[in-house]
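Excluded from the complex is one protein chain; the other protein chains are retained at their positions.
Chains: A and B, in written order; residue numbering restarts at 1 for each.
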Amino acid sequence: MKTLALLATILTGAILLYGTADFAPWGDPQSPPNRHLSTYYIEQAVKETHVPNLVTAVLGDYRGYDTMFELVVIYCAGMGVVAVLRRSDS
Amino acid sequence: MKSLQALAKDGGGDNLILQTTIRLTVPFIQLFGLYVIVHGHYSPGGGFQGGVLLGAAFILIALGYDLPTSKRHFPVRTNAILANSGALIYTGIATLCALLGGYFLDYSILTRLLPIDPIEWRSLGIFLVEVGVGLGVMCIMLSLYWDMASGGQMEEGL
Partner (left out) sequence: MIWQLDLLILLMVVICAIATITIRDLLGAAIVFGAYSFLLCLLWAEMGAVDVAFTEATVGAGISTILFIAAIFRTTRRSKD
């Protein structure tokens, strides 16, 4: 069983490593992910939101829906633990 | 290999060095957490990281002293209220934007409430939302620790 698990792990790792060969080079401005939306955010985010930190502008405004459900996920986790474990009256 | 419960019983009681260190460092950790939330517009950070730092400060009190002390500093009822209001601030602002006639989460429509520049409202809306995230994350991290360390009894922990 253990050798089987090891084989499965090595196979998955090899496939993932093979997949990284098709990734864009690190920090390449001409790579496809950096040519579509990144240029718009870099040029317009400060003008449109007055937030100098682009990460905060994207997380809080352009991708606010994502951050909202991130908070909801954490909230559900906390409420789930409270509902399952808490036994005090206070 | 002794179990953690036995270790906690043996070395139990109050440790002066630990408690003094925690008493001195907790205010600075909280101040740094507030700074991370408020200064998220200009430097790395934001609601999530700042909220985790604030929660870690309270967890540090619970670790160095005991659970009742941390419950005295931050009552369970306040914790529940703040955790709910944190989530409510975010979703409330998002719904308010939709109710005022704009898109969901489009903060610039809030200019109908308070007439300032719509672009300034987008900046301010991000800040309000980050405060909500910080409040919620802080309370939920602390309540997660309370429940997991005490097994739900909320009387004695690590």
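Just so it is clear, a contact is a pair of C-beta atoms (placed from the backbone, for glycine too) under 8 Å apart; a residue touches a chain by one contact, two chains touch by 3 or more.
Given the structure is predicted, the values throughout are model-derived calculations rather than measurements.
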Residue among B:Leu34, B:Ala80, B:Ile119 or B:Ala149 touching the omitted chain: B:Ala149
Candidate in contact with the missing chain, chosen from B:Leu63, B:Leu88 or B:Leu124: B:Leu63
Chain not shown, touching residues in chain B: 1-5, 8, 36, 44-46, 48-49, 52-53, 55-56, 59, 63, 141, 144-145, 148-149, 151, 157-158
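One rule holds for everything that comes next: only the chains that are shown with their structure count from here on.
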Whole-Å gap between the CA centroids of chain A and chain B: 21
Sites on chain A touched by chain B in the complex: 48-53, 55-57, 59-61, 64-65, 67-68, 70-72, 74-75, 77-78, 81-82, 84-88, 90
Complex interface listing, chain B residues touching chain A: 40-44, 46, 48, 76-77, 83, 86-87, 90-91, 94, 104-105, 107, 119-120, 122-123, 125-126, 129-130, 132-133, 136-137, 139-140, 143-144, 147-148, 151-155
